[in-house]
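Right after this comes chain A.
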Amino acid sequence: MNLFVFTNFFAQTGKDLKNLGDYAEAASTKWGLAEPGVYYEGGLFFAGLIKWLLSTTEVSSALPFAGTVNGLMTSLAADGSIFPELGGLLITIGVVFGFVNVFAIGAVWSERKVSAHMQCRLGPMEVGPHGLLQTVADGLKLLTKEDIIPRLADKPLFAIAPAVVFAGVLMRFVPLPFGDKLIASDLDLGLFFIAAVGAVEVLGVIMAGWASNNKWSLFATIRTATQMVSYEIPIGIAFVTVILCSGSFSLMEIVNQQGGSLLSADDGYTYQGWVWHWNLFRNPFMPILGIVYFIASLAECKRAPFDLPEAESELVSGFHTEYSGMRFALFFLAEYAAMYLVAAVAVVIFLGGWWSGIYPLDALGTGPDATIYTKTLGLLVKVGVFLSKAFALVFVQMWIRWTLPRIRLDQMMYVCWKVLLPISLLCFVGSCLWELVSGGASVFGFGIVVE
Partner candidate 1 sequence: MNEIENRNPDPLTKNVIFMSAIDDVINATRANSVWPLTFGLACCAIEMMATGAAKYDLDRFGSGPFRGTPRQSDLMIVAGTVTHKMAPRVKRLYDQMPEPKYVIAMGGCVIRGGPYVKHGYHVVKGVDLLIPVDVYIPGCPPRPEALLEGLFKVQKLMKREKILDRTRRTTKPEVYQPV
Partner candidate 2 sequence: MARLEIGQIIAVIKEKLPEAVVEEILDGVDPFVVVKAEQWGETAQLCRDDSRLGFDLLSCISGVDYPEREEGPEIEVIYHLDSTVNHHGITIKVKLPRSDPRVASVEEIWRTADWHERETYDLVGVIFEGHHNLVRILCAEDWVGHPLRKDYEPPDSFHGIKNVIY
């Protein structure tokens, strides 16, 4: 509610500055979303939604916050009451933030349930059906707990460190799609952005550990710094290899290629997208690289067996030993958001994004005879496929955590520098040669030629 009041306020002020009606009309014509001059009475949101679903034109990334949400907002703005860019920004933030929170709540709950069932227990049962609201209760409780800043802590750093960690994770959601057309902003340098902004999280963790003025936290900090910086490298090489094969940094573009000709026949994809067009099967090195990426991503988001920074039996609680209440909850949220994030990136770059890998299913809602229903259905299927792939990977992360022991610091460095790095470099070189020799053919011999 507040969001719309807020947006309307800005829209009113915006009206004085500029002839918004003209702008909206021009924009809608450009996007082909709304007929000029059509006034949507009531049900504004849904009208815009339907209008946008009916549109078949691909949304390009010309505006900073272009893409689905902004397209939607533009169509809403056709009546001149909503200032599109700001609205798009707010909704984007809202959607991403909301998703992160809801996901984290769900993931914490499912982690507890998954672990419980693996351990012959039941897990949370009392709050809500099967303890569904357990995490909500935990979160609200943490909100109302006393917020302690130790006397000897570096107060400003201590206070902002959780926010930095959380922002570092949240920012990486910006170029990440949730499904076809559902993206906050399709950055041209999407993968690069994800890799680069990852460093912010390390910074936050270091700030937290240092500012706590606690020796255990300090230990965790040093471990985190070594771990996250080292594992950036195999991840980076995996990114580079994918970029090299796809010829694009953009996550949308990478996914689209794996789906073939479905939505963008005019972009030069002439093949039908099946499972073997996923990047994972693009050449014989890709599966290995996928595993390397997955292992490195476990370390990147501090999950077992690489949970050294918060190793409970060694470092009490790691870098957040001194944190209580909401600040601790932010670390918690960030951890689970990062879990989803690395899984989603793996889905995008290796597992075909929102493509189910079955051509007829992927083709749902495309083509000239698509109706509003098939289009909606197709969109939902794509979102569902994407999320379920990502959640499956998150489940594997949980599974690993509750099965494997933790490794030691020197072994972790060994795994990174002497195992993962050489393997990923080999895969990189191999992929280069493969692309060179085969001209971009997949391992099954089907051509993937991007013009």
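Keep in mind how these were chosen: all candidates are chains of the complex that A comes from, given by their letters.
To be clear about the criterion, a residue touches a chain if its C-beta (ideal position, glycine included) is under 8 Å from a C-beta of that chain, and two chains touch if they have at least 3 such contacts; residues count from 1.
Not measured: the values here are computed from a predicted model.
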item	value
Touching chain, any copy counted, for chain A within the complex - options 1 or 2	1
Of chain A, residues touching candidate 1 in the complex	112, 116, 119-127, 131, 134, 136-138, 140-141, 144-148, 312, 316-317, 320-325, 328
